[in-house]
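Here the complex is missing one protein chain, while the rest keep their positions.
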Amino acid sequence: MFDHGQPTYAEVNKDILSTMLETGPKYWILLGSTMSLAGIFFFMPWIYQLFVGVGAAGMNHNAVWGTYLSNFIFWIGLSHSGTLLSAVLHITNSPWRKSIYRSAEAMTLFSLITAALFVMVHLGRVWFVHWSFPIPNQMGLWPNFRSPLMFDVMAITTYLTASTIFIYMGSVPDFAAVRDASTGLRRRLYAVFSFGWRGTAREWHTLGWAYTFFAVFVIPLAVSVHSIVSWDFALSAVPGFHHTIFAPYFVTGAIYSGTAGIVTVMYCLRKFLNFERYIGQVHLDSLGKLLIALSLIWSYINVLELFSTWYGGTSFELEALSFRMTGFYAPLYWEMILFCAFVPLLMLTRKIRWSWNKMLVISLLINIGMLTERFIIVATSQPRKFLPDAFGFYVPSWIEISITIGSFGIFMTLFLIFIKWVPSISLYEVKETLKPLRRDA
Amino acid sequence: MSKISRRDLLQYIGAGGIGAVGGVLYGEGVQRKVELLIPQVIPPEDYSPGVATWYNTVCNQCSAGCGITVRIREGQAKKIEGNPVHPVSQGRTCARGQAGLNVLYNPDRIKTPLQNVGQTGAGHFVDISWDEALTTVGGRISRLKIEGKASSVRLLTGQVRGHLDELFAQFMGLLGSEHYQQYDFTYPGTIRAANRISFGVDQLPYYDIKNADFLLSFGADYLGTWLSPVHHSLAYGHLRQGRAGQRGKTVQIEPRMSLSGASADEWIAARPGTEGLLALGIANAIVGAGRYLGSDRDQWSNALQAYSPSVVSGKTDINEDIILRVAKEFSENKSSLAIAGGAAAAGTNAVATVVAVNALNYLAGNLNQPGGAIFNSNSAFSATSSSNQASFQEMLELIDAMESGEVEVLLVNDTNPVFSLPDNVGFRKAMEKVALVVALSSFHDETTQMADLILPTSTYLESWGDDVPDPGVGFPVASISQPVIAKLYDALPVGDIVLQMARQIGGELPVSMHWASMEEFIKDRWREEYTSRAFDGEDQDFEAFWRAALEAGVWGQPGAMDSGPSVPSSASMIAAITDPESKFAGSESDYAFVLHPYLTATFLDGRGANLPWLQEMPDPMTSVVYGSWAELNPVTADEMGIREGDILDIESPAGSIRIPALIFPAIRPGVVAIPIGQGHAEYGRYAKDRGVNPINIVAPLMDDQSGDLAWAATRVKVKATGERLHIIKTGGVSRTLGRQILGPANDHA
Amino acid sequence: MSISVLEALEPAKKPAMLVLMVVVGLFVGAWVHGKYFSDRSPIQPIEFSHRIHATDNSIHCQHCHIYADKTPVAGVPSVSKCMGCHNSLPSVRESTEILKLATYWENREPIPWIKVHDLPDYVHFTHKRHVKAGLECQECHGPVETMDRITRVATMRMPWCVDCHTERNVEHGRDCLTCHK
Partner (left out) sequence: MSTIVEKFRQYRKPGYYEKFDYHWTMTIDLDRCTGCEACVVACQAENNIPIVGEKQYALNREIKWIRIERYWEGEYPNIKMNFMPMLCQHCDDAPCETACPVFATYHNQDGLNTQIYNRCIGTRTCAVYCPYEVRYFNWFTYTWDEPLEQQLNPDVSVREKGVMEKCTFCIQRIRIAKDLAKDDDRRRVRDGEVIPACVQSCPAEAMLFGNSNDPEAKVTKMMNNSRGYTVLEELNTTPSIVYLKKAHS
């Protein structure tokens, strides 16, 4: 499974830890630019919006939900394959997972955080957001547990906690490795991080057991999270939202975009941290196959949605659908169909599936498609509900657009920080895959 | 736990200290900001905090004279509602009435007397004191009076009724100037003129829509703008659903669907200017079909023979059997009523048209009958005169007088002729020729802009006055208006200004106009009325009566139905019938469209344009807000390739305007309708430079019998300029898309 | 299990301790502020003593706060009302505080009392209902008749209202619309 010959344990440590221990100016420049991207495009407009009110965004009476929510779904979606994938693959113990799951899980974590930020940006009075948590309070008031948003709060916080623990637990031995490879403050710090891991058989056993347990635990959680997110929409009567298919639709979409996301991240790791040795053809190939499968499911569900709408034949649903397919946002709709249903089919040929660059392009296109999918769901349905005279329209304002751009800055910043603090490839699991070496070698 | 070194301990303490400071600061942060509790110095007696009191007065947003009641809390006006005991409004109000509070608390009110220091129209005004202002005016006028040129003093005011009208008359009379005129764009002069001709009575009858079974309206938007909308709406509600098992029918005849047309069962778009013909055609059909059995039916049939349905059908472009059917229904229903107004009564044929409609009422035999046209014998108070209403013709004469310098002093009160007269008649220019223009107004409008001196008037909610609704309600009624709050700013009620001017001028004026204030004057007059006429039913002394009247805001004699003039002989009516077809300015070949300006329920003739609530109120028919538009029939628009928001260049023989197009499904092809009211050059932040004023391109034609402005008799040409503009409206898709929003389709309850 | 967590955590002890101290400090500071520097008992423009009026001269509350049982607000007495009595009280006319009052009266100025019992604008409290329900003023305002300077004893915050409404099970007393509209 190694393209350039098998490395020794020492080499593994060196290759991977070097990414943490040795920091060149390139990194700082990159970090600086991503941080300023986040700061200028995300936080400054948001602060402005906090002062004047949500009116700074393009939303209006007929479209009270906008880009913020569609981005929220997008990021939740992106979070999906990380933990989920790594868990599934761990249980089915497929070897090719081992070198990619760490960064995949990190991706989960950070996209979840970004998503949570979008909820904050969306709220009209974010300074009261704590009211939506079931915190005992003097007013004797509790959140409304019938509200899908309430489900959301629960689901997302649980998922966030679970994946945090999952990723942390997975990296405890590696923290120990870092501790051993470093000196001074960092050594003391990683001593704490690694809970004084010593690598006894008992510890390994406990870890393995706990890790598997969590893997099993996380899978239904991940599925539930996006189902619940979908219910924010599906539980309303709004034409275009009110579909029973929505839960599987969202979950599929989520894993779909997440997997594509992983491909992108893999590409970057490989390129900038020169992990060519650890991330190879096999990963690309299997991810490619996975993507094809997902894209087919996704297309199927879309067709199903069209069918059920047509079959239901209510004026409301039909009107919503026809607006989606022929209205102002039709170009976006067809762009989505193209990128998410047809482009992935290219991966059927091995030539494309095995080429990193082509895969990068495809994975990016898929995620663009998914981003627009979420936007279309929000922007085309709810401005045109039941009363025609109240039909409205929605176009994002420059603030929304800039915040959308800035959110990628946040994600990247977090990721850059991550690769300096946690070994972005699991040392010990990679080592597990190595064939044992002769003593005298 | 290991023992702590001294150094660590200090660090811990330090940390604790930092925390404590933070805590205190937090406490400061969350502390509520200090609020003061300001007591009264001397509490007014009828004051209790947190409890509302209601005061009755009269609405002045249009000339209907609805009684209103105003909710006062802590000395501030909070809400206007209809006065439940007032026979006109019966506890209801229209949007304009509600918006009266925007008049009172308008940010753009004139707060002190102003003097123009720049040249006229430039609008360089400086604050001056009342003494200064009054001495200037008083001095000037008294000098003219002494020089015997009193008649060069002119008083032009908006429609004024009740004793304020009498006060004005007295003032000018004593001054020795016969030039006291009222000008109100909405004044139904043509109807009065027609009634003079048909019935020999110069008044507006009470149209008893309430009890009618069949209402035939020729262009009169009785639910929106015509005469007394609130009262008519009440009546309409009753006509529809007020009587068990009997639903009255309404038919509306107008080229562009108005609010009343929208509510009508049948909407007939006759060719503009031919409404009168249609009326005669219907009359002919009635008589012809032998449904009129009066002794004078032969005279009628002779007089009407020229207007056989077939002929009329050709001219009016209305299918003949529609005419016959309407005629049938009109004559067969127990009580049918025909009314005329709006554009139908604003052509060069206005009076002839109304006469024709009057004829219909006569043929229906509904005069002085329930559900018909009932004449008031102005029995309420002596003080309802309309004699001072200036027709368009008289306004032109005034303009000539001003141009020729005959006018030394022009007093303008609460009217805006610069806005509501066509530009081309040059009222504005003429004002420059007047030595001293004194504007009495609460707001800065196009006319006050031209004034040399502005005397700020208190609004109707801060002033004393009284009113006799016109048209009446079928029995004697008079209402008192009283200040509901302490007056704002350094302004004065009009009446008080007049009295003070009288004092300034001196001579016999202060002697006979001895009242200290308007309040005193009104009370005095009511005392006279009270003593002069035995108010049947009131046997208490005047003070008690006065208190009661003030509390009720209205005095009336319900039940005492007026014994109006007996039904006149038809001779005059028959004689009066002339060919009622309107002539238009501009030839059909050059000017393809007929201009249909219309009063809006929102701004009326533009006086409401400075009220934010009305600016934000979607136009009832089109849902457009903020700005004006030109309505075109969808088919016409398609042919011309015009879409909503295309800016059109609309040109008439009298001028041209640029205005965005709006596709309006209920308008006759070949007609372009433009709402009146927007397009103010002045008039406060909410109205200024918004929309356009169609009156500016109205050709100065007039009705040949009454001399009133024929504002619906102009032809225009329309062409797109290629520019576009986003029309702001609340309506999305104004079709039900087959959704059952207006009720289950199956049953026809 | 034998993962040697404790000694591993050893280096983290001190920073943790410092943070802990800061947090503790925060709470202490906040408490101190609330106890000694809060807005519960501000200094008023005139040192008006309820004790003198209510206890020594046993004037009933509603003699001055006339609207308490009629309207939503209890009403603070008008300056004229104060003078009404104090004109006819030569005994104290020369005392400094009364002279302050007199000056306000002569300038026909209202006295800028500082509000002690203040509610947010979205709370629509009505004295009338509470007085009519038979509550004593003291139940909310504390022993005013013993105070020389008026002091807020209750928090006047929502939980405080709700608790009372719950205890006395007021009809629909916990419906938000009871106070918020």
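Which chain is which? They are A, B and C, in the order written, and residues in each are numbered from 1.
The criterion applied here is as follows: a contact is a pair of C-beta atoms (placed from the backbone, for glycine too) under 8 Å apart; a residue touches a chain by one contact, two chains touch by 3 or more.
Predicted model, so just to flag it, every value in this text is computed and none were measured.
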item: Option from B:110, B:604 or B:666 whose C-beta touches the chain left out; value: B:666
item: Which residue of A:43, A:211 or A:386 touches the chain not shown here; value: A:386
item: Absent-chain contact - pick from B:41, B:311, B:552 or B:625; value: B:625
item: Of B:62, B:234 or B:454, the residue in touch with the unshown chain; value: B:234
item: Where the unshown chain meets chain B, residue by residue; value: 50, 73-74, 76-82, 91-95, 97-99, 101-102, 104-107, 223-224, 229-230, 233-234, 236-237, 240-241, 247-249, 257, 259-263, 265, 267-269, 488, 601, 612-618, 620-621, 623, 625-626, 633-635, 665-669, 685, 726, 728, 730-731, 734-736, 740-744, 747-749
item: Residue numbers in chain C that touch the chain omitted from display; value: 120-122, 124, 126, 128-129, 132, 172, 175-177, 180-181
item: Where the unshown chain meets chain A, residue by residue; value: 52-55, 58-62, 64-65, 122-126, 128-129, 131-132, 141-144, 146-150, 153, 232, 235-238, 382, 385-390, 392-393
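We take it that only the chains that are shown with their structure count from here on.
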item: Pair with more cross-chain C-beta pairs in contact, given A-C and A-B; value: A-C
item: Chain centre separation in whole Å, for chain C relative to chain A (CA means); value: 52
item: Centre distance in Å when chain A and chain B are each reduced to the mean of their C-alpha atoms; value: 63
item: Chain B residues within the chain C interface of the complex; value: 8, 11-13, 15-28, 31-32, 34-43, 48-51
item: Chain A contact footprint on chain C (complex, rising order); value: 1-5, 7-9, 11-12, 157-159, 162, 166
item: Residues of chain A that touch chain C when the two form their complex; value: 138-140, 188, 191-192, 194-198, 200, 202-203, 206
